[in-house]
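With one protein chain withheld, the remaining protein chains of the complex are depicted in position.
Up next is chain A:
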Amino acid sequence: MTSSPPSRDAATVGAGPTARPTAPVLLVRDLQAHVAGQQVVEHVDLQVAPTGVTALLGRNGVGKTSTIKAVMGLIGRSGTIELDGEDISTLPTFRIAGRGVGYVPEDREVFSGLTVTENLRLAERRGSEHRYDLVYELFPELEQRGAQAAGTLSGGQQQMVSLARALLNDNRVLLIDEPTKGLAPRLVTEVAEALARAAEVAPVLLVEQNLQVVRDLARHVVVLTDGRSVHHGDASDFLDDPVATQRLLGVHGGTDPAGAA
């Protein structure tokens, strides 16, 4: 149950003799996953760098969300999943989270019948520091609206609750699925700033359709098509390659954020 005491200096952390300063915090190899008997992830390899943001990209329905859910143990999966060199591919979800995997799901999934404060208190993990100062600094609205039922918040505010739940604890890695989906431009900026701060605290695997946000935040990209990872590399190299972005994402690189609906 106890997670190893996380350190902010990710480069020196890493359990086991194989840990190297550049070793990925999360390593996924030959991942397969299925939902309702249907295979939704065929073969995904990916690594989350020990610092900064790694973006997981791909067109709609290629399996980005399923990949993240498979890592969290929320759907049936097989293959290698290592956190700091330790196998987590057979652990139940609550133990994966307990080892320091923060999860911000695609549809926010705040508990609508609970207040904002209760949503945050529920997220407090034992054995972890609880960074209310950081959370309320990033999202002062959450402090003001503490007593409000989360179900009555706007979509943007719910996204803040969802991000705050993950940022509250010391995590080894954050899995964040489309945090800017459906948000007004001003809120996209606000969330992007919060993500930049989050990435200072823990490495992030980010699914994001807004390529301008990807360009601003991500250092590495992994691209999926049809349940397979088909491209790994440097984020700006990829985004600057109009042929690759057109082929794999169906849009021109980050120069055209409007194409990233």
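As a working rule, a residue touches a chain if its C-beta (ideal position, glycine included) is under 8 Å from a C-beta of that chain, and two chains touch if they have at least 3 such contacts; residues count from 1.
The criterion applied here is as follows: contacts and distances are computed from a predicted model.
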Report task. Given the options "2-oxoglutarate ferredoxin oxidoreductase subunit alpha", "Branched-chain amino acid ABC transporter permease", "protein-glutamate O-methyltransferase" or "ABC transmembrane type-1 domain-containing protein", say which is the protein name UniProt records for the missing chain. Result -> "Branched-chain amino acid ABC transporter permease"
Report task. Just name the one of A:Q32, A:S78 or A:T93 that touches the chain not displayed here. Result -> A:T93
**Report entry** Residues of chain A in contact with the chain not shown
**Finding:** 72, 74, 92-94, 97-98, 103, 105, 109, 111-114, 118, 121-123, 125, 165, 169
